[in-house]
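Just dropping this structure here.
In this view, the complex is presented without one of its protein chains, the others remaining in place.
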Amino acid sequence: MPDTATLLINCPDARGIVAAVSEFLYKNDANIVHNDQHLDAERGLFFTRIEWELSGFKLSLEEFPPAFRGIAERFEMQWRVERSTSRPRIAIFVSKYDHCLADLLYRWNCGELRGDVAVVIGNHPDGEKLARFYGVPFHCIPVAVATKEAAEASQLALLVREKIDLVVLARYMQILSPRFVAAYPQRIINVHHSFLPAFIGAKPYHQAFERGVKLIGATSHYVTTELDEGPIIEQTTERISHRDQLADLLQKGRELEKEVLTRALRWHVESRILVYGKKTVIFD
Amino acid sequence: MPDTATLLINCPDARGIVAAVSEFLYKNDANIVHNDQHLDAERGLFFTRIEWELSGFKLSLEEFPPAFRGIAERFEMQWRVERSTSRPRIAIFVSKYDHCLADLLYRWNCGELRGDVAVVIGNHPDGEKLARFYGVPFHCIPVAVATKEAAEASQLALLVREKIDLVVLARYMQILSPRFVAAYPQRIINVHHSFLPAFIGAKPYHQAFERGVKLIGATSHYVTTELDEGPIIEQTTERISHRDQLADLLQKGRELEKEVLTRALRWHVESRILVYGKKTVIFD
Amino acid sequence: MPDTATLLINCPDARGIVAAVSEFLYKNDANIVHNDQHLDAERGLFFTRIEWELSGFKLSLEEFPPAFRGIAERFEMQWRVERSTSRPRIAIFVSKYDHCLADLLYRWNCGELRGDVAVVIGNHPDGEKLARFYGVPFHCIPVAVATKEAAEASQLALLVREKIDLVVLARYMQILSPRFVAAYPQRIINVHHSFLPAFIGAKPYHQAFERGVKLIGATSHYVTTELDEGPIIEQTTERISHRDQLADLLQKGRELEKEVLTRALRWHVESRILVYGKKTVIFD
Partner (left out) sequence: MPDTATLLINCPDARGIVAAVSEFLYKNDANIVHNDQHLDAERGLFFTRIEWELSGFKLSLEEFPPAFRGIAERFEMQWRVERSTSRPRIAIFVSKYDHCLADLLYRWNCGELRGDVAVVIGNHPDGEKLARFYGVPFHCIPVAVATKEAAEASQLALLVREKIDLVVLARYMQILSPRFVAAYPQRIINVHHSFLPAFIGAKPYHQAFERGVKLIGATSHYVTTELDEGPIIEQTTERISHRDQLADLLQKGRELEKEVLTRALRWHVESRILVYGKKTVIFD
């Protein structure tokens, strides 16, 4: 995989953005390998993702921001540039269900996920064996009503110490406080075991079973302070029938959860996601 | 297609049901072609669907009920028997959107649907041309707030006159009164343009677009007096992306609506659906 | 829908293509609404599709080619520019099965397809009633082994007379001669009722049934002189089970055929398809 840089831009729509950006890159000898753009015509918003090879590019990534500042200010851009060789440091939070943890660790270990799983944090000890097998430090930080604030303080201290860029809630069955969420804006990915906005809250498979739906689903999303209301990254569904009892829904659901969480994590670390309002743009 | 009878049974679970029914059919020289059974272990309910060839069967369908009564009473069965050559009389209700109407009429005309489309009823005149092309009488019965009761009375009179067995709401944008619903229990099929229970009520595609979901859906269900709460027959979903604007959702949704409504209608007329509580068993 | 122009480019990869094109458009006051790019790194090929609003654009589409020529020659581009308000003239070929025909005519009539269905040509008279209902001229040109050459000559004369841009084979059960194919390169779309390259040739559903596959499929592709070997535009599959008999495969397959053929036609008329070798790029 070549060494590339990816520029993500979100700004009000205007004439000349594409020309200005591509002219800038061309002058600095960029060889563009991907270039995708989206326009939300209703809201007048422009989004783009451009990836170019760093071999031969005239600017270092330290020189990029000052050089690009003029264009960014002219078009009122929110922007960031990421290097494909950078490896975000990831913390996985887990409770007792370990299917998402096992899946993520396997994928990370075999090189499917750009990034480093730096730590696994459980409020139960169940994930330790798997974490150890893959050589990842495991910390058990129990959470009870009375100790929640202290537990979150410990978690946050650990995240800072480990220089974590991204928190993945892999069926972590605790609700994070607004303070925690505010510390990692658009940096916490959760998997909810339903097709949101259906079956918000607790025990969605039980709710689905009671309602008699013919499909179940799962959703990965960024965590915000409103429960299950964050920007959706990915969703999928699977057919069920009257033959499927609750245990079957749980089993089929595990596949969906792994699928949407893996994709969300992969797209995040590959800088493919732009959030605006409650929505996401996913560049493919 | 051979001339067959289908027996649908719904009763409390007990030993000996299968033996009693199959012994009864065997003694009367039935050649069973399909036999499917479902047990809701949690609620202790037994469901079955048995289909056999009428060629060689000793009983006429008039003789069947008295002959079967002993078994039915012994096991407290709710049951019915249907003949594959019977053709339920169908009324299609429509407003302005005619994609479901066009789809159902085409399928019916080419023989895909067992049954006779006896009448199309619109609260707008838009469906008339299509109905005529397929040789089906069209009645325009406008519905306004002040005239709703009278309009429903006209509709019901028409359904009685046409000996309608099944009402299909093919994107009919009016809510039926409890009185209307009570006249055709488990005989009115509606299509809702969302993945229920997400986006109940008006303008579900708009709601979906605002929420930023990654899949849209459609649901067919029997109509009950609670809006969008009837037993679900079929659901499906389709992937969307940030590129899809509201018009794209509407277009993709039309495909889903046709799909779930066709399946519901087909399964109903083929006697494949058993309703219990808010749920359905679909025998395949 | 705004009046836009779409530029499709296919050329050897090189630095500066994006900058040159976007600079050119910017100088002529284009407001870009879509911009997508693909790089086949292995073969060193660059593909792009750019769409911009014509309101305010300085060049007329007649002035565009000479103005753009310099850039096109510098990068050895194959390119074309299409206007969103242009309406390709479409001929639909059909035999006896009319489900694709009915589906396409309905969609075209309700405005889902950009373009004009100018003529329906059948080798049997079956499609005439539907064509008439939608106000499209129907021509029956029978094809037998002895008359094939003459029949094709009549068809081609009709296509020329009607100024046809695109030929759609909607389950047309005849193989076109190389001469016919050569007259409309990348302008003839066929639907094959299998998941190519599985079950090439005649009676693919029968082949699928015999083999005992668990999914059936359909494929839309451009027609080349090699049977079922043209560049694939779209494919889809549907689950089947041991319960599905041959008639069920045929019925389920009809849905797939309509789906892939509609998409292929829509993408073609919206200038979303670039062909290279045996492959297609589909810009979404």
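A, B and C are the chain letters, set down in written order, and residue numbers restart from 1 in every chain.
Note that in this section a contact is a pair of C-beta atoms (placed from the backbone, for glycine too) under 8 Å apart; a residue touches a chain by one contact, two chains touch by 3 or more.
Small disclaimer: the values here were computed from a predicted structure and weren't measured.
Within the full complex, the residue among B:29, B:76, B:149 or B:226 touching the omitted chain is B:29. Only one residue from A:102, A:158, A:246 or A:275 touches the chain missing from this view: A:102. In the full complex, subunit C contacts the hidden chain through residues 38, 40-42, 195-199, 210-215, 217, 231-237, 241-243, 245, 277-282, 284.
Remark: the residues of subunit A touching the chain excluded from display are 98-99, 102, 106, 110, 112, 133, 241, 243, 251, 255, 259, 284. Residues 15-16, 18-20, 22-23, 25-27, 29-37, 39, 41, 48 of subunit B touch the missing chain (whole complex, contact as defined above).
By definition in this document, only the chains that are shown with their structure count from here on.
Interface residue usage between subunit A and subunit C, two copies of one sequence, is largely shared: over half of the residue numbers at the contact are used by both copies.
Averaged C-alpha coordinates give centres for subunit A and subunit C that are 37 Å from one another. Residues of subunit C in contact with two or more other chains: none.
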